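The other protein chains are all here in position, but one chain of the complex has been omitted.
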Amino acid sequence: MEKNINITLRIWRQKGPKEKGAFKEYSLQNISTESSFLEMLDVLNEQLINNGEDPVVFDHDCREGICGMCSLYINGHPHGPDEDVTTCQLHMRKFNDGDVITVEPWRSAGFPVIRDLMVDRSAFDKIMQAGGYISVNTGGVPDANAIPIPKANADEAMDAATCIGCGACVAACKNGSAMLFVSAKVSQLALLPQGRIEAARRAKAMLSKMDELGFGNCTNTGACEAECPKNISITNIARLNREFIKAKLKD
Amino acid sequence: MWLLNSSIGKKVVMSLTGLFLILFLTFHMSMNLVAIFSAEGYNAVCEFLGANWYALAGTAVIAAGAVLHILFALWLTYINRRARGKDRYKVSERPKEVEWASQNMLVLGIIVVIGIALHLYQFWFKMQFNEITGILPEVNPHDGYALIAETLGNPIMAVIYLVWFAAIWFHLTHGFWSAIQTLGWNNKIWLSRWKCISNIYTTILCLGFAVVAIYFGFIA
Partner (left out) sequence: MAKTDITPEAMEAKTQQEAPQAATQPAAKKIDSKIPEGPLAEKWTNYKSHQKLVNPANKRRLDIIVVGTGLAGASAAASLGEMGFNVLSFCIQDSPRRAHSIAAQGGINAAKNYQNDGDSVYRLFYDTIKGGDYRAREANVYRLAEVSNSIIDQCVAQGVPFAREYGGLLDNRSFGGAQVSRTFYAKGQTGQQLLLGAYSALSRQVKKGTVKLFPRHEMLDLVIIDGRARGIIARNLITGKIERYAAHAVVIATGGYGRTFFLSTNAMGSNGSAAMQCYRKGAYFANPAFAQIHPTCIPVHGEFQSKLTLMSESLRNDGRIWVPKKKEDAEAIRAGKLKPTDLKEEDRDYYLERRYPAFGNLVPRDVASRAAKERCDAGYGIGSTGLAVYLDFASAIERLGEDVVRARYGNLFQMYEKIVDENPYKTPMKIYPAIHYTMGGIWVDYELSTSIPGLFAIGEANFSDHGANRLGASALMQGLADGYFVLPYTIQNYLSDQITVPRFSTSLPEFVQAEKDVNARIAKLMNIKGKRSVDSIHKELGHIMWEFVGMGRTKEGLETALEKIKEVKKEFWTNVHIPGEADTLNVELEKALRLADFIEIGHLMALDALNRNESCGGHFREEYQTPDGEALRQDDKYMYVSCWEYQGDDKEPVMYKEELKYEAIKVQQRNYKQ
């Protein structure tokens, strides 16, 4: 049931990418447990603005768990302590009266901090540009039902395709690896006949871009899968490995 | 060369050397068990694997595998630490689905290496190496049984070995299926199967080693 709680926030404040950051504490009274975590931060920012201070900067947009814009490392977990949700869907009912909540940005060399809790995830776009597509132009394609696709494959491709590109996998990984993200895309397209044709090229191009951008490598801890708000499976990583090794052996 | 300059390539080296070392451990464990049943039998094995060309070649390959595994581990860890960035999380919690061992493979590996150093000094150095160089004339390189009885007969040493085996157990429960995963032989059905096989196999392996240590340390 709805109730109000008092909490203390310990939030990472950092002016810019080059500047030194530090934690700052804020206390908030009467936060409804029905509000979302970001709505709680809205309340904090309203309070800060009214006190003439700079509001806390954080990324967010759709607030329904699909755009992948929100991030935040809350009490030791990307997207906070709840399961299978993004930060915007995390609700304050997961916290208790008197809690101290530590909020940090994604920390990874691949995601430099822009300000406070906002990080630069453009590396993901660069990885996608390296080969995360099927090379077809608009128009001149066959009828949608021309190539039947086994339901199991289509469903598995869909599961991989649910990745929202939020970067929680990188944030959760002690190696700062983007393998779950890369593998989800490689997997989705490798499972479909349309994407099969370029599968080898895609796996090589996306992986080498990931390496080049300074992400770590996968040691199969599974932290990414555990923290992924969309439950992307690490078996996708196995498929990426397979595609990559096969491609390299053929070269 | 993709095995050197791509992240998956480096991991493939780790996997292949790791699996190879597991295979070696399996043989080693089987051999050790002989000591419980027959001193002569065990010594015969020791003699067979003494300073013969095939045993020496085998030793060299195993050593190369181990060295590669360690060097690549250090290399990968360096890359991974750099990828983590400068600032570390103030609060970090391990999700319950994540095995403890998987996040501490380097630490476990270091314990294993220290154990190996001790083990090599106590056995290999006095046996195969001694046989080639004759550095310790007072020790009979083919009487492995006596060496075991003497070394593990000290209960403290037996306990140290048991701790070492525990570290190996942790290292392999993750390492085994992880190697399979890295080589890409995994999918939704086999993920849990490999993890299960990995646990069972490693447990049998380490129990095999432990039985010998317990037998000589506390029973014989």
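The chains carry the letters A and B, assigned in the order they are written, with residues numbered from 1 in each.
In this section, a contact is a pair of C-beta atoms (placed from the backbone, for glycine too) under 8 Å apart; a residue touches a chain by one contact, two chains touch by 3 or more.
Given the structure is predicted, the values throughout are model-derived calculations rather than measurements.
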Touched by the hidden chain, restricted to displayed chains: A
Contact residue for the chain not shown (choose from A:77, A:107 or A:121): A:121
Touch with the omitted chain, as defined above, among A:89, A:175, A:220 or A:233: A:89
Residue touching the undisplayed chain, where the options are A:53, A:97 or A:212: A:53
Residues in subunit A touching the chain absent from view: 2, 32, 34-36, 38-40, 42-43, 45-46, 48-50, 52-55, 57, 59-69, 82, 84-85, 89, 91, 93, 114-115, 118, 120-122, 124-125, 128-139, 141-145, 148-151, 154-155, 157-158, 161-162, 164-165, 188-189, 192, 194-195
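By definition in this document, only the chains that are shown with their structure count from here on.
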Residues of subunit B that touch subunit A when the two form their complex: 2, 6-12, 76, 79-80, 82-99, 102-103, 105, 174, 177-178, 181-188, 191
Complex interface listing, subunit A residues touching subunit B: 10, 12, 21, 23, 73, 75-77, 102, 104, 107-113, 156, 172, 174-177, 207-208, 210-211, 214-223, 225-227, 233-235, 237-246, 248, 251
